[in-house]
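Data first, discussion second: the structure below is written as structure tokens.
Subset of chains shown; positions unchanged.
Labels run A, B and C following the written order; every chain starts at residue 1.
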Amino acid sequence: MERNLTHIALFASLIAVLGLIPRIDLAAGVPITAQSLGIMLCGTVLGARRGALAVLLFLVLVAAGLPLLSGGRGGLAVFAGPSVGFLVGFPIAAFVTGWIMERTTLTPGLAGTAASVIGGIGVLYVFGISGLAVVLDKPLAEAAFLGMAFLPGDILKAVLAGMVTQSLARMRPASLLSRA
Amino acid sequence: MPDRTQPDAPDPAHQTGITLDAATVTLSGRVVLDRISLSLTEARIGILGRNGSGKTTLLRLIAGLIAPASGKVRIDGIDPFTDRKATLAALGILFQNPDHQILFPTVEEELAFGLVQQGQPQAQATATALRALADQGRAHWAKVPVSTLSQGQRHYLCLLAVLLMQPRTILLDEPLAGLDLPTRTRLARRFAALPQRLVTITHDPETLVSADRLIWLDGGRIAADGPPAQVIPAFTAEMERIGARDADADLTS
Amino acid sequence: MLTLTSPVRLWAHDLPAGAKLAALALATMGLFALTTPLPLAFGAVGAASLYATGGARFARAGLRLLWPLWPFVLIVGLWHLWTDDAIGGAVVLLRMLTAVALANFVTMTTRLSDMIAVFQTLARPFGPLGLSPRRLAIALALVIRFIPVMLDRLTQISQSWVARSPRRPRWRVLVPATLAALDDADHAAEALRARGGAD
């Protein structure tokens, strides 16, 4: 029980720490950030429910005013900004990533990459691009065009997430809660 | 049989040694080491000092892991912060906490890593690592996950990893803390047999009686510098004096 | 840790956090309901005057928080000029900047602990699902506690790498860092249990 709580909290910290890796501003004010890698890892390591809760916990602290998003941004304003779709999609992306991770029998590495591509890219982009479309008052197709700028980076992150998950499966099998 | 891993390591006497020239280190805006000047050429050097006096920071500075805010650091003539390649051959460091040092899941990978970084092909590095393990009667460790080793065993692995790279100087940060008495005795014996220059941090002055030179750090400055016969009595007396005082005056930051 | 709270104290600090949040939610919905530039401009002027009540220093701090939106402003501006739709561009920009400014105003004038108390209240209905306010409070504190711990770990890991390699570790810190997070989580779980657990 305690273990669930602390794993959720520590992975929320991990997302925050990944935000300190310098960001690149791009595509209409939505940054390229290593934090989406954190979202993927929450799913692949913690599994669906705990992964989503870790992301929610992180978002609660951001909303409460801590500058934990990349570039030291935070507060309620980020939920009114161009990233809002991505932020709303974060916990859902982690959940889907974890859900797939829990159900496939692929090796942890392959499963981690595949789940990250589907959850951490596919699902996340649906929300992120819809958000962009609403904020920019543009058709989805045009927003999607902007969103594609993130694709190369995010594919790299999904591969990394798979590799990290594979290593963890080898080094701390008991801690890979998604496969416990 | 002598306990030497590096039969062909260079003789420390031929090296120019470690020199610091008014080196100052600032961490998060705080001066942690204050214009330290030192020239270390001895084979066995000890560093003493209270918690927070700057011992680990000094070791990190010498190892080139942090840069001085001002002043100069040279190891055998090399700038350890900028010339990483040359520093790897000149100097190895054993971290205080093995958990801060170990990077890889298995013993074999951990040992081979440093060799690959020094330019050996992976296959050769792994072979060297396996040979070193076999030499120590620990061939069966090769595939063992590091996480199942005890604290003392992990500590020992870190030391092996450093020795395998054959640096001319080894920096040891409290190498015996938390180890049991037999392991301590054995490691002390192994250290004594090493041909390299050793710089050792400790809280136990007794383990340094046979050193060539002791440096006592206090609040980021050198409080004393000399042979053990001179530094140890002064250090011990001062520590006892402080220990006898009321705790409260001091633990308050 | 740094927070985004205001350097100056003003009247809005004394309003209950819940009320400010509710007002913000209403105002934001209102902004998205408006589709012509004129009423949106009134909204923007309203937001600006809220900042004005805090004095010059407060207003400057508020403007600084808007700065990260510059790429958004640039792109939207260029795009609408290119598509010859200046009015549409004005609507999007006014709406966004006003909504963000209002949200920042609430963040700047509400203490972190008060904001967290509101979230705890909001979480109350989810208690039966295991999301008790008490657990939420402990989890939030743990996150804040472990951010600096994890940063220290990252430094240690990079130093251990650099001590044996001429190259920087870069993304390779990820595995040891995640491992450290997992181990810290296990230790924290034990420490929590040692002092009565989280129920």
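Definition applied: a contact is a pair of C-beta atoms (placed from the backbone, for glycine too) under 8 Å apart; a residue touches a chain by one contact, two chains touch by 3 or more.
These numbers were taken from a predicted model, which means no experiment stands behind them.
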Chain-type multiplicity across the complete file: A x1, B x2, C x1
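In the analysis below, only the chains that are shown with their structure count from here on.
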Of B-C and A-C, whichever chain pair has more C-beta contact pairs: A-C
Distance from subunit B to subunit A - Cα centre to Cα centre, in angstrom: 40
Centroid spacing, where centroids are CA-atom means, of subunit B and subunit C in whole angstrom: 43
Length of the line joining the C-alpha centres of subunit A and subunit C, rounded to whole Å: 16
Subunit A: positions in contact with at least two other chains: 167, 171-172
Subunit A contact footprint on subunit C (complex, rising order): 1-5, 21, 24, 28, 32, 65, 68-73, 75-76, 88, 91-92, 96, 99-104, 106-108, 110, 112, 115-116, 119, 135-136, 138-140, 142-144, 146-147, 149-151, 154, 171, 174-175, 177-179, 181-186, 188-190, 192-193, 197-199
Subunit B partner contacts - residues on subunit A that touch it in the complex: 167, 170-172
Partner subunit C, residues of subunit A touching it in the complex: 1-3, 5-14, 16-17, 20, 25-29, 37, 41, 45, 57-58, 60-61, 63-68, 71-82, 134-137, 160, 163-164, 167-168, 171-172, 175
